[in-house]
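The following block contains the structure, expressed as structure tokens.
As you look at this complex, bear in mind that one protein chain is not there, while each of the others sits in place.
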Amino acid sequence: MKCYIGIDLGSTTTKAVLMDADKQVLGQGITNSRSNYDTAAAVSKQEAIIGTRFTLAHRALKEHGAVNGSTDEFLNDLERSFRMEQYLEQLEDLENTCENYVTGPRFAGMEKDIGTALQEIFKQLADEAPPMFARGAERKSEFFRDIAGGRFMSIAEDAADSSSLPFDLLLNVYDKSIIEVENRPPAGDLAGKFGRALDHIIEQSSEMELQHEKIMEPLKEAIAVELEETYVVGTGYGRVRLPFPKEHIRSEILCHGLGAHIMYPNTRTVLDIGGQDTKAIQVDGRGIVENFQMNDRCAAGCGRYLGYIADEMNIGVHELGPLASKSTKVTKINSTCTVFAGAELRDRLALGEKREDVLAGLHRAIILRAMSIISRSGGITDQFTFTGGVANNNAAVKELKKLVEENYGKVTINIDPDSIYTGALGAAEFARRAAMEGDIEIQGEAA
Amino acid sequence: MNTETKPDVVKDASMLKQKEMIAGNFDKLTDAKELGLKISSTFVPGNLNELLMCFGIVNNLPEINALNNAMRKQSGPMIQDAEKMGHSEDVCTYVKADIGMMSRGNIAPNGKPMPDPDVLLLSYTGCYTFLKWFELLREQYKCPTVMLHVPYQGDGKAEITQNMRDYVIKQLKEEVIPTLEQVSGVKFDIDRLRENLKNSAKAEDDLVWVLESAKNKPSPIDAYFGGVYYIGPIFTAFRGTEDAVEYYRLLKGEIAERIKQGLGPVTPEGEVFEEKYRLVVEGPPNWTNFREFWKMFYEDGAVVVASTYSKVGGVYDYDGFRHDPDHPLESLADYCLGCYTNRNLPERTQMLVDYMEDYQADGLLVNSIKSCNSFSAGQLLMLREVEARTGKPGAFIETDLVDPRYFSPANIKNRLESYFQMIEQKRQSGAVAA
Amino acid sequence: MPVQEIIQRCEELFEDLSFSSVRAWKEAEPGRKVVGYMPIYVPLEIIHAAGMLPLGILGGGDALEVIHGDAYYQSYICRIPRSTVELGVTKRLDFVDGMLFPSICDVIRNLSGIWKLMFPDVYTRYFDTPQNFRSDIGGEFYVNDLRELVSGLENLGGRKISDDDLRASIEVYNESRRWVRKVYQFRSEQPWKVPASEVYLLMRAGQTLPVEDHTQMMKDYLAAVENEDRRMKDNCRVIVNGSFCEQPPLGLIKSIELAGCYIVDDDYMMINRLITEDVESEGDHLLNLSEAFIKHSMAFPSKFEPNGEVQGHYLADIVKQRGAEGVIFAAPSFCDPALLDQPMLANVLDERKIPYIAFQFAENSGQMQPIREQAGTFADSIKLWSAA
Partner (left out) sequence: MIHTIGIDVGTGAVKTVLFSADGGKTDWLVKRVERIRKRDPYKLAEETMNKALEEAGLSVDDIAYIATTGEGESLAFHTGHFYSMTTHARGAIYLDPEVRSVLDIGALHGRAIRIDERGKVLEYRMTSQCASGTGQFLENIARYLGITSEEIGELSLEADDPEVVSSICAVLAETDVINMVSRSISSPNILKGIHISMAQRLLKLLRATKVTDGAVLLTGGLALDKGLVAAMKEGVADPKSKTTVEVRGHEDSIYAGAIGAALWGAFRHEKLADIAALKIAS
């Protein structure tokens, strides 16, 4: 089948959206941007394809009435199981890579101890995987780097303490290996992983076994559908580095505008807070950009800011919002320099302010900056759509809603759970249109 | 204005002429002591070249030196020198480039040291920084300094009051002219001034014709990047000279020829490109990356059809002002009072709106200059107003005049591209809708 | 009245971003008008003579969250115009009938145009002061300029401003300036009794209170403070320079003192004392006001210094006069007048071997640590080494 793919190579995350000829989104994929942009694009695309396979599987199963009405649950299980397979695969890769780095003068005499420590750490990491991917479990992040990294750090710290090995060395081995692992193109063999994941579920549930045949058929079909990459459009911060010809690249502003328009056709103002930039876009009734503003040169108050804060507190970015929401008295924060974020937090805590209040203040500071950029672009008109990674953060959303109402009265505020994909969605639609136009031309010639 | 960045593919007679004029002037400046000439430093806006010529004083414009140095990629270290001497990072980089140049021996583009000025003619017109700049220079050169305070046209009216005019004329009569007489030892001769003003008016007529040629489609000139060259002689040490008259005569002929042939603007790469977007630009250009910046426009088919920067040293097209031999001092006063940055924001805004309409532009681009509060403070509102009044999209970019640290090519390109794509997309769907 | 009470009143005025006291003044009688002005100088006497209340607008301080103001200003422009616009956009100044923008720099100058575009119904005037200091040239221009202001305010107020009105107003302001000078004098004599933050708040109150009330307040304060039991600390004596327009957060002023520096003179709100001598109250009043500005106004960066010989001397002179041990240049970021002036002032300080430090602030600066650090080091070095 014909597929149109949009890839949004952001400064922190890379997103892909796969769309069919009917403008239906079939799959979305996300990964963290890394130094190898091709890999980032490839991974996000592969993730989108996996998503597409799930969508197709979903359709097929529904059609066949295969899992007695609990199709969603089954597919969820399957997906989690699939993710775990992926995770374990990467973990193994990481372990092997780590081992190779335990050489050189700094490790002299400690190779063996460190090797043993690493084995211990990885064993523990692998053991922790099943509960992490169990039903209802929350993961710190979707990305391997974050999940594995966070756990590695704390396990390694304990390991270092108990074995009196220098923690810095363990950390260093990890740092070296993670970039390498991340930048290795993902292993293929999707069908194999699907198979193993399925086996896994079946192991756990006897009921499933009974339906094995009925499930396998449609699944196989779904996996076998040929997905033709008809047209790919790249956008985002790193778009110029994508290995695409110029006509396959679109400005991220236009893509965000269009993407938001597709999600909410009545959108007139779009705010996107990404890792390093904050943009405010005004679009007309057709999704065409009329005006935009963004920060430049200074990344103060963008998504990365939250990243620094999360690092400082040793928690995941998605845990920040809920913590901040507990605040009753928002601390006033003036400097939003991203790099100073940690220092500011420490300062405030040292002054005896409560963690949640400071966090709430930091969120407010980000949103205040965004409000300025919005105002610069021409203010808010109905409807207003908030996109980008930070839209996933409920504390930020709360502050935003408050400030929007204070300054622009009651307007409809749209936040899609998939809002991080807005840019990629717009790009996919550009891809679809470009291909269609091409089709029209070809038809025209033929006629 | 500058010899090095001159388009090198096509060498029109006017270009050669200008090159020769500039070189001649630098030689005159650096050899002034031998030639027995006196030098005055003064600014582009409110520059009284015709008057200075009456005393045989040569005109040295520190702004022009700064931009020349920027185009030759020398301004960066000069600015840093000045910062090392205690000047803040935050202030206008023209001043710092000038002070840095001084600390490096004041070498003119012809490679010879520029002698110290004999007088500082502080025409305080449209920019606060001028005041401090010459106080700083005075500290250095310890030479006579004469202040000509040109009051700002502050009140939203496009009008010069009699009080303002009288004040300027009185200063000319009782402060400026006596000082120049004293410095030069030459007695003031009003008839000489009238002669010079006559030349000015002639050249101004032709300049206006050239600027207005951009109303053609395609426009034969780029009124911003190219405009910088066209305004050079009028804005600097040549207004009032025969040379300037001749230069504009040649230029006019060449452009008339381009119009006849349906040609677009001359670019540094010479080739003629298809005019896709017609823009009005507000704000000075960036000098450190002038060519790179220009290229971002012509590569995508964007032509600037009108710019306000080409009015900093005098507005001749908008309300038809000309230097007037019959009212010499009055017209000098009105000239100073009417310079672009001496006009209030409502008036500047209206001017942009009119340009947008008169030149059938697709949009307004603001190049906001970090250095220049005179230009920049208020541009965001101007942009909004112009968008609202014309219904055309605007865009905003930020650079600096002569500080290379503030030119971020990727950023600017990103914005320009998005802007052009936006105009394009609007136009297409507009066509569909229509 | 005890000091605490006076200062508390000042603090309330200072923190009130919707200017309720001024609103109350206006509502107290029908037809009352309020005229706002920006730093540094406008002839308050004329506003007063028109029966209007002058309101000093010094930005929004660190308590105002600026949302729309940034939409009007690039990042490299100081903060006061954006917070002032914010005050306007958020209708906090909707009761102000006129606005005067003096000629202090291009930012304030252009703000006058912004105001015109944004609030076309407000009487908005760019107010020019001469840079030529000859009575027959600059003076004459200024008299005419003042005349235009008079007729503008007459139109706004719907009544003539008489000679008697002007004379009375000149006298009221002469008295005000005398008391301002007394407060400054007293502080430089016994800085431990009069913390800089209190003087600041007291002067700041003068930007919102009717001048007569403010003069009374200064009298009360001086009387009260004499009786305060405040002990002298081992601090050094400094002069703060560069904050004549955008104001530092109060915390910054306190931080300087906390770090061991007594501020014995400053250039906050210079409008209170820009005219250094009583204005002649007999004769042609506009001429008198003009002459006072031309002949008896303090030097400040936006004023041209015709005499190159004394360029930059004024600060060193104040240091001497106040017996200060050093200077703290505290200028707002991106403030051209202050920052361009500073090297010239510093040269003179160097010549006269007066130590100084310099840092920049914004009205909403939050981190005081670097300020304390610098002021502290400065104080350390004056204290540890002054005897050596």
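By written order: A, B and C. Residues from 1 in each chain.
Here is the rule we use: contacts are C-beta pairs under 8 Å (C-beta built on N, C-alpha and C of every residue); 3 or more make two chains touch, one makes a residue touch a chain.
Keep in mind that what you see is a predicted model, and the values were worked out from it rather than measured.
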Left-out chain, listing which of the shown chains it touches: A, B, C
Absent-chain contact - pick from C:Ala259, C:Ile275, C:Val327 or C:Ile354: C:Ala259
Option from B:Lys33, B:Lys84, B:Lys157 or B:Lys173 whose C-beta touches the chain left out: B:Lys84
Candidate in contact with the missing chain, chosen from C:Ser151, C:Thr276 or C:Thr377: C:Thr377
For chain C, the residues touching the chain missing from this view: 259, 357, 359-360, 367, 369-370, 372-374, 376-377, 380-381, 384-385, 388
Hidden partner chain, residues of chain B it touches: 77, 80, 83-84, 86, 405
Those residues of chain A which, in the complete complex, touch the missing chain: 11, 33-37, 106, 168-169, 171-172, 174-179, 237, 241, 276, 297-299, 302, 304, 312, 314, 335, 337-340, 342-343, 346, 350
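Just so it is clear, only the chains that are shown with their structure count from here on.
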Arrangement of touching chains [line / ring / star / complete / other]: complete
Gap in Å, rounded to a whole number, between the CA centres of chain B and chain A: 50
Distance between chain centroids, defined by C-alpha means - chain B, chain C (Å): 36
Chain A and chain C: spacing of chain centres that average the CA atoms, whole Å: 52
Shared interface positions of chain C, touching two or more other chains: 71
Multi-chain contact sites of chain B, meaning residues that touch two or more partners: 380, 398
Chain A to chain C touching residues, read off their complex: 298, 332-335, 344, 347, 368, 371-373, 375-376, 379, 403, 407
Complex contact set, residues of chain C against chain A: 62, 65-71, 75, 364-367, 369
Contact footprint of chain C on chain B as seen in their complex: 85-88, 90-92, 95, 122, 124, 127-129, 131-133, 135-136, 138-139, 142, 145, 147, 149, 151-152, 154-156, 161, 163-164, 166-167, 170-171, 174-175, 344-349, 368, 370, 373-374, 376-381, 385, 398
